[in-house]
Every structure is written in structure tokens, then in C-alpha cells.
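The complex appears here without one of its protein chains, the remainder shown in place.
We call the chains A, B and C, going by the order they appear; numbering starts again at 1 in every chain.
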Amino acid sequence: MTTLMKRMGLAALVAGAAAMASPASAADTIKIGSSLAITGPASFLGDPEAKTLELYVKKINEAGGVNGKQLELVVYDDGANANKARTFATRLVEDDGIVAMIGGSSTGATMAMIPVFEDAGIPFISLAGAVVIVDPVKPFVFKTPHTDKMACEKIFEDMKAKGIAKVGMISGTGGFGKSMHGQCLGVAGNYGIEIVADETYGPKDSDMTPQLTNIKSAPGLQAVVNPGFGQGPAIVTRNFKQLGFDVPLYQSHGVASKSFIELAGDAAEGVRLPASALLVAEKLPDSDPQKAVVTGYKAAYEEATGQPVSTFGGHAYDGLMMLVEAMQRAGSEDPQAIRDELEKTSGFMGTAGVVNMSPSDHLGLDLTAFRMLEIRDGDWVLAD
Amino acid sequence: MRALLAHRLAAPVAIALIVVALAFVLPSNFYLRVAALVWISALAVIGLNLLMGFAGQVSLGHAGFFGLGAYAVAVLPAQFSLHPLLALLAGALVCGLIAFVVGRPILRLKGHYLAVATLGFGILIAMAIANESWLTGGPDGMPVSRLTLFGWRVRGASTWYWITGALLVLGAWLAVNLVASPTGRALRALHDSEVAARVAGVDVAHYKLIVFVISAVYASVAGSALALVNGFVTPDSANFIHSIELVTMVVLGGMGSVFGSLVGAAILVVLPQVLTTFHDYEHLLLGLMMMVIMIVLRSGIVPSLAALIRRTRP
Amino acid sequence: MSILKVEEIGIAFGGVKAVDNVSFSVEAGTVFSIIGPNGAGKTTLFNLVSGVYRPRRGRVILQGEDVTGLEPNRLARCGLSRTFQNLQVFFRMTALENVMVGRHLKERRGLLAHLLALPSTARQNRESAEIARQLLERVGLAEYAETPASAMPYGALKRLEIARALAAEPQVLLLDEPAAGCNPVETEEIETLIRRIADEGMTVVLVEHDMKLVMRISDRVHVLEQGQTLTEGRADEVRANPKVIEAYLGTHGTREASLALG
Partner (left out) sequence: MPDFLQFCVSGLTVGAVYALVALGFTIIYNASDVVNFAQGEFVMIGGMTTVFITAAGVPLHFAIPAAILAAMVIGLLLHRLAIEPARGASAVTLIIITIGASIFLRGGAQIVFDKQFHSLPAFSGDTPVMIGGAAVLPQSFWVLGGAAVIVALLWFFFNRTLLGKAVLATAANRLAARLVGINTSFVVGFSFVLSAAIGAIAGILVAPITLTSYDIGALLALKGFAAAMLGGMGNPLGAIVGGLAVGLLEALGAGYISSTYKDAIAFIVILAVLFVLPGGFFGRASTERV
């Protein structure tokens, strides 16, 4: 009864909003919303995410759509500003009448939008990193990227295997770096890692040699970790080489795009990082079950945009595909039904790894989804 | 008609009428939310306009006070289980005190030097908010507990529309009262000629400080309101870009015009929503419109249009 | 009894002594003029007396109290007010509001009452406006009451400054070239005004270039040259002093001075 009324109300709302906004759209399309950091400090996340969504919605529609209906994508640019994101979330729910939401490039924007979708009962697949998005679990909120905590664990696991114990950290003070910094401090002890130097840099800083100079003089230093995204890690990597460190440098999954290697240049040689298989698509053995998905996405994205693939766009791909499969399984576009099916996602093969959702896990990835990569000769290779 | 427009209460009455009238026109919660954001920004802009437009003192750091107000209603209830309303008042008090303490040395500076000093001060606050994660949740922000009044949970776009609208009308009313009072005359006097104001007996440093404190309290209350509406705060509310936005709203709408504050806020809040249809060209158009408005209506929209009307219809 | 006394006052800007060791004393209820060629330091002396500049040496004594280096707003409390050679009008306010600002020290100031527009504030505003209106009438500007100062003619602004200064009900009024740039009719109006002010018992200290005006209304005249006192005396004494005629009045001035005497 209540769902029926909700549905009717929603249908009325969709119809009303659609009539007001664009006369072309009708009830035979499925509206999917998105608010991404297409510009601003996190645009290197939002830009490929938006391009991926647009590309694949087009592909899906050309292939006949979902449940016999065409998808309609509504994308807004929140510039990673939480207040703007919140407004767009309201607009998507109230005016655009979407049935599901993908995006929120940054954790701050995602957290600000969550109440809107929880209140409206619309499934929300976030593309942001921090673990707080799905921990504790919220009924309508899901996310596709690996958490920063998993990245820390993967890095420390690799260090432990190499007998590294004394580690210096240099973290960005943006949301990503700050959050991962905290997670890494939290789990370091589990791997017998001691943080012997702890420095930070601002999101727009252009020189990190002072911080790295301090790290270099930390006694017994065996490795350096750099949680952060954007141009910061590229500059850290260059400064790292400039100062002539003789220990390994670990980056995070926040630099998992080809542009990092281009920006860091020679200095990127030997840098290790945890990332999804997407970056080494061609190098995967044919037996790898993920190979088909990642090579397919990579080829499609690079052909359509002319830009090298990044894992960030991959997260948007995973979110969209999971959503489409959930709608197909549900056989309807009812938000509640989509949510229920999303939660039942099992064995989904995405660019980030195999996803197995459950009522207590709205991420569904485990550590095996991460591969440890190393940069050699200007390209990613599997480290193990 | 002209006498009506010149009346002291013209601006708050007009604002009140707009708030009431729009409530019947706006078609959905989204529009109500955008309107509430306009009311909140306009409140902060009225405060800043008292400082900039009436007293002639620039502040490029007002988002700092806005952010402190926002974080007051986030942090105080979370850490000390203070009621959000008390937290709002505490935030306003703290902002007033901080403004009082830093205002004295800062306001001795003039013009661009004052601008850079307030800029630095605002950046210090923004940095503290972004970096002290143990208290503020860091760059990713923190949730704000829902406002409860006498057991009733305040929620829903239309409720917030009315609450923020009422706050704005109150703010506008207080502002026009102040402007028309002996204090307001002293402020406007020191804007035009500090030395003449001093000769007339105006303690210029004291009055600059008073208006700085008042404008800080306006910003703080507006920040608290935004945090309560959103149920979530991030350091964006305190950063430099937001300070610049507030100043731009003051100048676009018109320095020294209370009603202009609403117009300036409305333009910068609504325009990005309209421009979303232009996707990649959004920022290009925003910058272009700012330039064109300022070139054509160089005293700000409201004062320039008012002058135009006076000239054409004597 | 001397109401204003200046003792050995001096200031220098970048090594140049703008005012050096100047002393004078003004009797209550008189008109005291300071004259001298351009750049003699007249306005600087005014700025020192009115607290706009802080003197490097010397003292200013107002009604028996040492007020040297006090801020202008403190001096205003002590009963000193002034006008400016370069207009310092509040251009964004109406003529009436300009004069109301002059009432500042006489107004009740409670911030809360002002914010809430309590009846006391409304009463205060009415009272100040009433007095300001009378003052505007007195200086002949009643018609401009609601006009923004930016739209008023130059001569009117000069008188507006006087009205604003009078609003503070000072004991000592410093007028810095009140007739500069005014036409003969306006000058005469200002002269009448100054006379009436002095007749009411207010002390007027005047800096003025119009010799006719100075000679006609001054009780005493103090002559400055290059920052230093040249002489001081009654108007007729000063006019007759050959040093003054030579150093300041010059050939051109002699004719003016004699014309002024009639």
C-alpha cells in the first residue's frame, strides 16, 4: 500500500517535474541522476566519471536500454563542494525525479547528500573513497571504490612481506589524503609498521622538498607512503627523486591514472601502489576472470575520449553496470526494488574487482580486488 | 511612491513580501531549498554590507565567521550535547568575541592592507577547521544533529524556508534600524571622511569595531542556519572562495543597500543552478555576467537601477 | 581669560619644519585669525591644534587643560570643533544627516536600542533632526535638507561644514578657509554668520586668505611665515606692520589690504 502510494506520488512528481523541465522526456525513460566534481580540486575524479557515465548510458541506450526503456542521465557539476552537492541532490530528487543516483566524487559531497537520498528512499551509489560512507551501513547508500583502509592494508601487507618496519608518511590535507592518513595510522600496528615521520602538504602546494627533507633525516627510514590524489603525489614523486632517497616510495590508489606517470616522469620509476586490475588490463593473464571487463572498458573509454583510462572512471562504470543489472533483475524501476536488488549483488565483475554485497556490506570488495602495481619503463606492471 | 521607497522599513517589508509571495509560487522542495539558501546567504551579506557598504571597511575573511557559526552547531551538540539553538547563540557569541579581539589591531589597517589582513585571518580559521579533524571531522566534514524544538523535529524544505526567511527579515529589520540610528550615521560618516567623523566626536576605532563584531555575528548566524538546513558541514563554508563570493554578492547587489544584499545573494546562488544547462560553459558565463553587470551597473544592481529610475522619472 | 593656548608647538615632515615653535593665546568669545602666505603652515597648525596631527613638541591647552596629542574625537568632547579647507563632507548622506552627525556627542548611544529601533532611538532621531534643521536654516541651507551632499554646490558645502561643526555646540570653533572658492555674495553670508557665532559667545579661530574678511572681523591676527610666527596683534596693527606687508602681503596684497580698510 505504502509503496504503491509512494510509487504513485513519485510518478506524479516525475511527470510534473518532467513536464516542467523538458517536454521531450516521458514516462518511458528511466532517469538516473549524478552530481560529480567535474570542475574544481577533484575534477580529475569527476571528469572521467562524468565521461564514463555519458559514454555508457549512450551505449546501453543504443543496445535497447534497460527493461525496454531508455536511460536518461542528469549530471550536475558540484565542484566537490558539499553545499552545492546537497542542492543538486535535492534538485535530482525533487525536480528531475530520478530513480537512482550515481556519484558524489568526494567524500564530503557524498556525506552531505546521503540524508537526501535516505529520506527520499532512492538508491545512491557513491564514487568516493572513505570508509565512513558505508560504515555504518545505511539502507540506500552503496559505494564502488575500494576504501582507503583497504589501500593502507594492501600497502602495509606488501611492506611486511619485504621486511619493512619503519615508514615515513607524507599526506595531502585534502579529504582523500587526510582520511587515508588516519586509516593508515589506525592499521599500521597490525602489520608491525612504525610511522617514523609524519608530514603533510596542502592540496594545491607546488613544492614538497621541505617536508621530504625532514622525512629523509628520520632515523632508520625504510620506505615512504604518500596518501593523496591530484597533482600532489606527482610533485612528491619528483621531489623524492630530486632529494635522492634510497628507499622505496609507495603511492595510493589515488594516483591510479596514466597522467600520474606522465606528470612524475622518470621519477615515477619503481613507485609501488595498490590499484585495481584496470591499469594493467592487457598484462593480465588470459585466465584472469577480470580481463574481459577491464580491457573492454579501457578500450571503449580511450576510444571515446582520447584520454588514458583511470580507475576513477572505472568506479563510475562499475556503479552504472551494477545499477543496470539490479534494475534488470528487479524488472522494474522502483527505487525500493532497485535498492533491494543492489544489496543482493553477487559475483558482479567490475573494473575494481568482484563485488559481493550483503545487508551488512554495501561495498562488497575485499583485499583481493587490489593488485600491487609497480611503475616500470613508464607503465604499470603487476608487482607480484 | 518615492516616499514609500525611501522609508526606513522599505527594504525589510519588501523582503518579507517576497518571502511570503514566493512560498506560494515555488513549485517544489528543490526551489524551496534554493530559496532558503538565498535567504541564508543574504543574511550574511547584509551583515557584510553593514561593514563594507555602510562603514566602508573591506573584509575578505568573513567566510571564517560563517564557518565558525556552521561548526558551532555541528561541534557543540556533538561534543557537549548542547542544544543546537544554544550552540547557534554560542557560535554567535564566540564570533563576536573573536571579532572584538582581532578587530582592534586589524581595523587600524586601511584599504588593501585591511583586505589582506582579513584575508589572512579568514584563511587561518579555514585551515584550523580543515586540519583539526579530531574536532571538526577534517576536510570531509561532519554531520549536524537535527534541530528539535519542544520535541518537534525541524525538517523539510518548506519548514526551513520559513525559518530562514524569518531570520532574513529579522536581519534586514535590525540592519535598517541600525543604519538609521545615531550609530548608523556615525558608521556612514566614517566611511566618507574618517577625519571629519572624528572631529564630530565619533570614536572611529570603536565604531569600526562595533560594526565588525555585528557583521561577524550575522555571518555566524547565517553559517549556523546553513549547517542546520544541510545537516552536514564541510570546511568549504569557511574557505577563501566563499569569502570572495560574499564580497561579490555585496558589490553586485549594491554597497550600502540592504535590499541589494538580497539581490546580490539571489544572483550568485540561483545563477549556477540556471547555468547548469550550459554544462562546460557554466563558469565562462558566470564570469562574463559578473563583468557585464559591474560594467553596466557599476554602483551595484539596486543603487544603479534606483538612480536610473530617479533620472528617467523625476 | 584665554580659552585656547598654544605653546611652542612644532612638527616636521621628512626633515622640513612645517610648524616651528609657534605660540599664541585666544581669548574666549573673540575671533582670532591666522594668516600667512601659501605654505606658511596655517592648515598644519590647525591640524596640530585639532588633534589630526600629533605635535613633535609643544603643548595645546584648551580651557585650562593640557590636550596635546589628544585624538580629534577626544578634543570634540572638550569643546573643540573645526571645518576643513579641503571639504570633508559626508557625500553619501543628505545635508540634514551631515549635520546630525555633528550631534553625535549629544546623542544617547545604546547599541541595542539602535538595533531594535526602540522608541528612545526614534525620539533621539527626531530631536537631532530638529536641531539639525534649525542649524541648516541658520546657515541658509534649509532648502537642501533632504538633498544628498554630493548634489550640493560648493559654496553650500562650505556652510554645511560650519553647520555640522556648530551642531556639536563647541566652545572653540576652528574654521579653515571658510570663504575659499566662494563668490562675493557667499563670502558676505559667511562673514555675517561668523559674526553672529562670535556674538553668541563662541570663540572662533580662523584661517583665511580673503584679507578683507579677515581684517573686518578679527579681534586679533597671528601671522605665520615658513612655519614660524612673524607677528601678532590687532587687525589694524598687523595691517600696518611693514614686516607683514613686505613678507606676506606684498605689493598685490597692500592694495587689497588698503581696499579692505576702505
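Basically, a residue touches a chain if its C-beta (ideal position, glycine included) is under 8 Å from a C-beta of that chain, and two chains touch if they have at least 3 such contacts.
Nothing here was measured: the structure is a model prediction, and the numbers come from that model.
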item	value
From A:189, A:210, A:270 or A:331, residue that would touch the chain that is not displayed	A:210
Contacting the left-out chain in the complete assembly, out of B:233, B:255 or B:269	B:255
Sole residue of B:36, B:70, B:123 or B:302 that reaches the chain not shown, by the stated touch rule	B:123
Residue in contact with the excluded chain [from C:85, C:98 or C:241]	C:85
Where the unshown chain meets subunit A, residue by residue	38-41, 43-44, 47, 173, 199-202, 204, 206-207, 209-211, 213-214, 217, 230-231, 234-235, 238, 241-244, 259, 262-263, 265-267, 307
Touch residues of subunit B, complete complex, unshown partner	52, 58, 105-106, 108-113, 115-117, 119-121, 123-124, 127-128, 131, 194-195, 240-241, 244, 247-248, 251-252, 255, 280-291, 294-295, 298-300
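Here is the rule we use: only the chains that are shown with their structure count from here on.
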item	value
Arrangement of touching chains [line / ring / star / complete / other]	line
Pair of chains joined by more contacts [C-beta pairs], A-B or B-C	B-C
Identity of the most central chain, Cα criterion	B
Furthest chain, CA centroid comparison against subunit A	C
Distance between the centres, which are taken as Cα means, of subunit C and subunit A, whole angstrom	73
Separation of mean Cα positions, subunit C and subunit B [Å, integer]	41
Whole-Å separation of chain centres (CA-atom averages), subunit A against subunit B	35
Residues of subunit B touching at least two other chains	none
Complex contact set, residues of subunit B against subunit C	174, 177-178, 180-186, 188-189, 191-193, 195-204, 210, 256
Residues of subunit A defined as touching subunit B within the complex	13, 16-17, 20, 39, 76-77, 81-84, 86-87, 90-91, 93-95, 106-108, 111-112, 115, 130, 132, 173-175, 178-179, 182
Complex contacts: residues of subunit B adjacent to subunit A	27-31, 33-34, 37, 130-131, 133, 138-141, 143, 157, 226, 230-234, 236-237, 272-273, 276, 279, 282-283
